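Moving on, here comes chain A:
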Amino acid sequence: MSNESLLQLDTVSSGYGKKTIIREVSLDVPAGKIVTLLGANGVGKTTTLRTITGQIAPFAGRLLFQGRDISGLKPHSIAGLGVGYSPEGRRIFGNLTAYENLLVVANRIKSKKIFRENLQWVYTLFPRLGERSHQLSDTMSGGEQQMLAIGRALVSKPMLLLLDEPSLGLAPMVVKQIAETLVEINQAGVSILLVEQNAKMALQISHYAYVMDNGQVIQHGSCEELLQDKSIADIYLGIR
Partner candidate 1 sequence: MGYSKFFIVIPGLAFIFYLLDQFLPNFWMTLLLLFGINTILAVSLNLTNGWANLFSLGHGGIMLVGGYAAAFLTLPVSFKRDLLDLALPSFMVNMQAPFLPALLAGGLLGAAFGTVLALPAMRLKGLYFLLATLGFNFITITIVENLPQITNGPMGLRQFPAHTNIWWVWSIAILLIYLCFRLRKSFFGRALIVMGQDQDLAEHLGINLLKYKVYAFGLSCFFTAMGGILWIHLILNLYPKVFGIHLVFNVVTMIVIGGLGSISGAIIGAAIITGFVEILSPIEEGFSFFGLFEVPRLLGLTTLMLSAALITILILRPAGIMGRKEFDRSSIRRILGALRLKTKE
Partner candidate 2 sequence: MDYFLQQLINSLGWGSLNALMAAGYTMTFGIIGLVNFAHGEVMMVGALTAFWVMVFLQLPFWLGCLAALLGSIVVGLLIERIAFKPLRGAGMISLFITSLAASFGIRTLFIMLFTDRVKPFPVPDFLKGVLLLGNLILFKKTILIVLLTLFFCGLVIYFVKYTKTGAAMRAMSYDPEIAGTMGVPTERIIVVVFAMASFLAGLAAIFWGIKFGSVRCSMGVIMVVNAFIASVLGGIGNVSGAIVAGYIIGIGETLFVAYLPDHLVGLRPLFVWIVLFVLLIFKPSGLFRPNIK
């Protein structure tokens, strides 16, 4: 793998309370790439992301972002280093308008000018958000809410974008549209760690993939390799 890794998990274990959910997970997101974390429901993918964002502290192992250990930092400090996060189930602030959802993120952007530029960039990626900027986000459609969740993660121009199940509950057309936008975002220089159950979409756009089962990484490789590996493709990815 490439030497310049942006995010590195080194045998990280984590969970809730005393219960361990993920055990000794190691993975690597190289700068400028899209990496996918695949697996069925409840195998620890979301827990992995929540550990990276600092919502839960790892029990053991190291989390390196640009070579710096970020385990134990507060979520907002980790976000401040350049990690954008689109959580599972979107979790947009339903009591705010679309624009205000983006404005919340401005708390970590010093200059108004940069915020305006970033906002413009998000609106070009998702023109719908620009049209709906003053609509209460609770009243937007599922696809629009997903765009808003991704846009909210991007408005700080992060180096790394963490996406948790962006395709969940969306129509195939919208999923396709979002997949295309993700490629566009990646080409603009943002590395992406994508967590998905929709393996087909994820493998189409990713450079590299990890497969999780029962709290551990059981396989990893380039997307072609994984698709070649019949047992993995059949059992875990549901693709023939």
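In the analysis below, contacts are C-beta pairs under 8 Å (C-beta built on N, C-alpha and C of every residue); 3 or more make two chains touch, one makes a residue touch a chain; residues count from 1.
These made the cut because all candidates are chains of the complex that A comes from, given by their letters.
All figures in this text were calculated on a predicted structure; none of them were measured in a lab.
Enquirer: Which numbered candidate, 1 or 2, lies in contact with chain A within the complex?
Expert: The touching one is 2.
Enquirer: Can you tell me which positions in chain A touch candidate 2 when the two form their complex?
Expert: 53-55, 74-76, 78-80, 85, 87, 91, 93-96, 100-101, 103-108, 152-153, 156
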